[in-house]
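To start, the structure under review is shown below, and the notes come after it.
One protein chain is absent from this view; the other protein chains keep their places.
Letters A and B name the chains as they come in the text, with residue numbers starting at 1 for each one.
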Amino acid sequence: MNKFVKFGLPALTLALLGAGWWLGLAWAPPDREMGEVQRIMYVHVPLQWMAMMAMFINFVAAVTYLMRQSWKTDAMAEASAEVGLLFGTLGMITGSIWGRPTWGVYWSWDPRLTSEAILLVSYTGYLVLRRFVEDPEKRAVWSAVVAIIGAINLPIVWFSVRWWRSLHQVQSSPKTVDPQMVLPLRVSAFGMLALLIVFMVHRYRIALAERKAEVALPEALPTDDPALRASHSSKVA
Amino acid sequence: MTSLTSLMLLAQVGSGRLQGGWGYVWACYGISVAAFVLYSASLWARRPRATDSKE
Partner (left out) sequence: MTPVNRNRLIALGALLFAGAGLGFIAFGNIGDNLVYYWSPSELLSNGDKAYTATIRLGGVVQPGSIQWNEGHTTLDFRVADGPNADAKSVHVRSLETPPQMFREKIGVVVEGTYDKSGVFTSNRLMVNHSNEYRAPKEGEEPRKWQDTLAEGATTATATPPGAP
């Protein structure tokens, strides 16, 4: 792990999130109707965006693993699912808190909230499955299948507010949001992205180390280490 | 006192504007930050050891 990832990225995360949240909490104006409560947007929206991004990375990693077996993509899939679930859960909690003063309820089974709940349950199931399968290769293949099928939740969650009638409003765009609110949202989103990368890097290293420990037995499974692979093939020849 | 609360309710109903609500805002940010700190701690606790001694 190079120095930038180890120290620079966390510092950048703190700076961006700090700046974005300061802008959002102190600098940006309150909303005409929601007042101060609208400031929840600067944490809720970046969380949900990054949860979607992590879960999309999970999908890509799963497909890549099946196409070309590698413990790196399997470790990446594990890392992205866990971090995505963390962000998604926080996104749901903050959204629920936001719902209480604005909608009047913490929860309602509207299409957006329901599909989001299904999404979180499916990624929880994914991680549970990974825990229960002992054999690393079987685990990687089975969980990749679950990841690919579970990924259909992502477009469903995203488009749920457009496809069906819901309590949740449709996506905002810079046209529907005042510039003074767009800026803190952008900065916070980049801060959240940096945090996502920090979490993913560390979680990925943990997963990869676990995989390597699991497959430490020689010739048990294919390896990403070219040196080992070379020695293996020479043995065969 | 009851008349005061009902007066406040009367003032609120139909105004269409949220008054106050900082508590909800702090709850959201507080929960998120707390979760990030806890998750960072869990990553640190699970950090790979010995095998990656090069770094």
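Everything that follows uses one rule, which is that contacts are C-beta pairs under 8 Å (C-beta built on N, C-alpha and C of every residue); 3 or more make two chains touch, one makes a residue touch a chain.
Only a predicted model underlies this, so the values are computations on that prediction, with no experimental measurement involved.
Within the complete assembly, A:F159 is the residue of A:W22, A:F56 or A:F159 that touches the hidden chain. Across A:L9, A:A75, A:M92 or A:A144, the residue that sits in touch with the chain not pictured is A:A144. Against the chain not shown here, chain A presents residues 28-34, 38, 41, 63, 65-69, 101-105, 108-111, 137, 141, 144-145, 148-149, 151-152, 155-156, 159, 163-167, 169-173, 176-178, 180-181. The chain not displayed touches chain B at residues 1, 4, 6-20.
Keep this in mind: only the chains that are shown with their structure count from here on.
Distance from the chain A centre to the chain B centre is 19 Å, each centre being the mean of its Cα atoms. Interface residues of chain A, counted against chain B in their complex, comprise 1, 21, 25, 32-37, 39-40, 43-44, 47, 86, 90, 93-94, 97-98, 100-102, 195, 199, 202-203, 205-206, 208-210, 212-213. Chain B meets chain A in the complex at residues 16-22, 24-25, 27-29, 31-32, 35-36, 39-40, 43, 46-48, 51-52, 55.
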